[in-house]
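Pasting a structure here, questions to come.
Removed from the display is one protein chain of the complex; every other protein chain stays in position.
So, chain A:
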């Protein structure tokens, strides 16, 4: 049975995820060391310790994401996060930076390490590098791969593989994108934010709504159209070759219908994106995938309840997993 890995941005969401049937919950500290560094989100040291105690009492695991790239001259902030997560009893650390992995592997040789999607290990050679050099036990695969590619990588992989099945969809290689910092000065790699709310503005006119990020127009909506959040790579732009959603439509990933393929591919764990989302999201999405996995295990038809309310722009895609564009 594949493990279900669920997000928690707050202790309340963590408890909801456990109640809904998560095998493991991933979370981060409330600072720039994690890639969902939003105000009011994430865990203090004390909250993490309590969360781990609760999870362990309920038979669930806690994975701590320390997955931004440490700022030069401040590396010890990230190293301390590693030390504190280990001493709190984290079941695994999810790391992206090579220097930090090196530190964790030396300082805490018995600690289980996972390679974050931000590390962009997209093939068996890169995965083998992380497994051989740092003893990494699992790699979170980029969302740019198709199911057959995932199967091939997993077959050759020197460690377990984990894939995203639901939530926000990066169309660029994760951990290798500076679009957000080009427009706003804030980047996923450095500040743990992409297209941050602090740089978002909406302008209402009689013709509709214009959304901007860092002063750049990301989209324009008619008066009757719902105005979506201006995530940079999901915007509408104009080129000599035509205008529209040049990179990707404003959709979320939903791989519910691909679970069998992912299981047959040998994938160890399924990940739900969304540490920035509320309890209702966590509870509904986790429960949905718990049912789908149970149905998969018993060979019956999965009851695919609609997760539409939880998807971006109320639309979902199989993403790269089914490469219609190849």
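FYI, contacts are C-beta pairs under 8 Å (C-beta built on N, C-alpha and C of every residue); 3 or more make two chains touch, one makes a residue touch a chain; residues count from 1.
Keep this in mind: contacts and distances are computed from a predicted model.
With the options "Ferrous iron transport protein A", "RelA/SpoT domain-containing protein", "Nucleoid-associated protein" or "Ubiquinone biosynthesis protein UbiV" in hand, the undepicted chain maps to the protein name "Ubiquinone biosynthesis protein UbiV" (source: UniProt). Interface note: of A:3, A:23, A:97 or A:254, the residue touching the hidden chain in the full complex is A:97. Checked against the hidden chain, the listed residues A:219, A:252, A:268 or A:317 yield one contact partner: A:219. If you put the hidden chain back, the residue from A:126, A:200 or A:295 that touches it is A:126. When the missing chain is restored to the complex, the residue among A:109, A:185 or A:222 that touches it is A:185.
Considering the full assembly, A:69 is the residue among A:43, A:69, A:166 or A:289 that touches the omitted chain.
Residues touching the missing chain, restricted to chain A, are 69-75, 96-100, 102-103, 119-126, 128-129, 132, 142, 144-145, 149, 152, 171-173, 175-179, 181-185, 187, 189-190, 210, 214-220, 233, 235-243, 246-247, 320, 325-326 (touch as defined at the top).
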